[in-house]
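And now, subunit A:
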Amino acid sequence: MNRLALALVSFAPLLAQPAPTGAREIMEEVQRRQKAASLHYEGTLEVSGGGGRVATKSWVFDRIGSFGESRSVLRFTVPAEVKGVALLIVNHPDRASDQWIWRPAIGREQRVAIQDRSTRFFGTDFSFEDLEERDLNQFEFRLASSEGANWVLDAKPKKASQYETTKVTVSKDRYTVTQVECFGKKGLVRTIQYRDFERIKNIWTARTVEVADAQRNSRTTLRYDRVDYNLAMRESDFTVDALRRR
Partner candidate 1 sequence: MIRLRNVTKKFEGKRQVVALDGVDLDIERGEMVSIVGPSGSGKSTLLNLIGGLDRPTSGEISLDGDELSRLSDDALTLARRDKIGFIFQSFHLLPTLTSLENVSLPLHLRGWAAARVAERASELLTLVGLGERLDHLPEELSGGERQRVAIARALSVYPPVLLADEPTGNLDMASGREILRLIRDLHARFGATVLIVTHDSAVAESCPRTVGFRDGRAVSDVRREVAVP
Partner candidate 2 sequence: MILLRLISWPYAKKHLQRWLLTISGIALGVGVFAGMHTANLGVLAAFQRTIDRIAGQAQLQVSAGEAGFDEEVLERVRAIPGVRAAAAVIEATVSTPAGNLLILGVDMLGDRSMRSYDLESADDVLEDPLVFLAQPDSILLAKTFAEKNGLALNSRFPMRTMEGDRVFVVRGLMRPGGMAEAFGGSLAVMDLFAAQKFLGRGRKFDRIDVALDEGADPDGAGERLRAALGPGFEVEPPQSRGRHFEETSRMYSVASRITSVFALVIGMFLIYNTLAVAVIQRRTEIGVLRALGATRGQIRTLFLAESAVAGAWGSLAGAALGILLARGASAYIGGMLTTIYGVPLAGESAPDLRLLAVAVGAGVVTSVLAGWLPAHAASSVDPVAALKRGRVQSLGRSESRWRMRIALGMALFSSLALLFEANAYIFYLGFVLSALAAAMLTPLFSKAMAKWLRPLFAKLLPVEGTLAADSILQAPRRAAGTIAALMLSVSLVVALGGLARASHGAIRQWADIALNPDFFVTAAETVTARTFTFPAALADGLRTVEGVEEVQPVRTLRVTVKNGGVLLMAADVAAIERRAKLPAVEGDSATMYPETAAGRGVLASEGFIKLHGARLGETLEIPSPSGIVRLPIVGVVRDFSDQRGSLLISRDLYRKAWNDETVSIFRVYLRKDADHTATRDRILAKFGQTSRLFVLTNRDIRRFIDQVTEQWFGLTYIQIAVALSVAVLGVVNALTVSIAERRRELGMIQAVGGLRSQVRRMVWTEALTVGGIGLALGLALGVVTLFYALAISRRDLIGTDIGFAYPWQTAAILIPVIAAASFAASLGPAESAVRGPVSEALEYE
């Protein structure tokens, strides 16, 4: 899985088993605790640029399945002029996701090409790639430090990515990811922090995620509301055709 995927969807299940020690085992445990049949939340996004401007956007998010086997739909609700624009993400266990944007004003969908995934996601500090949920198998993990209350892991993507490596901080008590630092060829690209954890349906869930772009000096804060897990959802609602229907 991936740094930001976590960002949007990160939950920490209860500790049950004996503490794992290897890096990969730690991540497996993180994923196990986050696992849910579906996820729903309403997100509110604030982008504060260098010039002090603040832009606010909101969306509704639904996901069926978990990680490499999941599909998600993200639908903008605020501001009015972007209402109805939707993003469909179909994750694959073995490769980069497929993504489509639905554009109601011209009544058609538009594929987001792999080459464009490093583009910033609609003026936020996320990139399209950050919206994917990749399977653990697409990374190589290495335990960098286990001092104090956290583990720090190095994750290296095996497949094409804008990042060279990411540094993932996992809290030892809840097995939740609390910080991800993403490094590109030229150093730190962005830092993602997870805060305000709350336990929802037994999953430790961060209610606030903050992304800071290291190069542009801007910040995006995402707040999760009405988070719920394991609601009844239909696979058929997560297709391009379904986008069109809505």
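Candidate entries met the following condition: all candidates are chains of the complex that A comes from, given by their letters.
What we mean here is this: contacts are C-beta pairs under 8 Å (C-beta built on N, C-alpha and C of every residue); 3 or more make two chains touch, one makes a residue touch a chain; residues count from 1.
In this text the structure is predicted, and so the values were computed from the model without any measurement.
Asks: Taking the stated C-beta criterion, I'd like to know which one of 1 or 2 contacts subunit A in the complex.
Replies: Here, the candidate touching subunit A is 2.
Asks: Tell me, which parts of subunit A touch candidate 2 in their complex?
Replies: 49-51, 55, 57, 76, 79, 81-85, 101, 103-106, 108, 110, 112-116, 119-120, 122-123, 128, 216, 218
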